[in-house]
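With one protein chain withheld, the remaining protein chains of the complex are depicted in position.
Our next item is subunit A:
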Amino acid sequence: MIKAILIFNNHGKPRLIRFYQYFAEDMQQQIIRETFHLVSKRDDNVCNFLEGGSLIGGSDYKLIYRHYATLYFVFCVDSSESELGILDLIQVSCSFVFVETLDKCFENVCELDLIFHMDKVHYILQEVVMGGMVLETNMNEIVAQVEVQNRMEKSEGGLSAAPARAVSAVKNMNLPEIPRNINIGDINIKVPSLSPF
């Protein structure tokens, strides 16, 4: 069984969390912090397995993780899962997430993409893991199902109806903060506000 899937960046900011066992929100954050602490101090070329996370489970549980660009993908699993199998799964899911949601894989962009489309990533993940058990490992199958569902959503007009979207675009244009922040990828260039003389 998979107990939890955590995705966070190099600074420990959560980008996606999915617990298959209930924890209260503050506990979830604590687990993320602890996991980040454990994982982040490890070299990139050491092995991808870690024992000794104290918050989830006990000695039966392992952290299997993969550091990919600016993101850590961490699976917390029990002994019924194969270490390499999960590693394989992470490989599949993260490459899929990137390839699918963007056609190319710029390191910075991929994190941004996760940030703004957390819900989409959840939907993809739901096709891979369900209730803590691996549902599907065949990439083509996953892609097919996700695409069908996305098409359905499009045909329903998406989350925000078209007029609202248009307004949202206008709104964005006129927002006062826009000139101050120019987002290029992950890099925020702040235009310093003029100091009042």
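Keep this in mind: contacts are C-beta pairs under 8 Å (C-beta built on N, C-alpha and C of every residue); 3 or more make two chains touch, one makes a residue touch a chain; residues count from 1.
Everything below uses one rule, namely that contacts and distances are computed from a predicted model.
Peer 1: For the complex's missing chain, which UniProt name, "AP-2 complex subunit mu isoform X2", "AP-3 complex subunit delta", "GPI-anchor transamidase" or "tRNA (carboxymethyluridine(34)-5-O)-methyltransferase"?
Peer 2: Of the names offered in "AP-2 complex subunit mu isoform X2", "AP-3 complex subunit delta", "GPI-anchor transamidase" or "tRNA (carboxymethyluridine(34)-5-O)-methyltransferase", the one UniProt assigns to the missing chain is "AP-3 complex subunit delta".
Peer 1: Touching the absent chain: which residues on subunit A qualify?
Peer 2: Spelled out for subunit A, the touching residues are 1, 14, 16-18, 20, 22, 24-26, 28-29, 42-43, 45-52, 66, 80, 82-85, 87-88, 91, 115-116, 118-119, 122-123, 126, 130-138, 141, 145, 148-149, 152-153, 156-161, 163-164, 167-168, 171-172, 177, 181, 183, 188.
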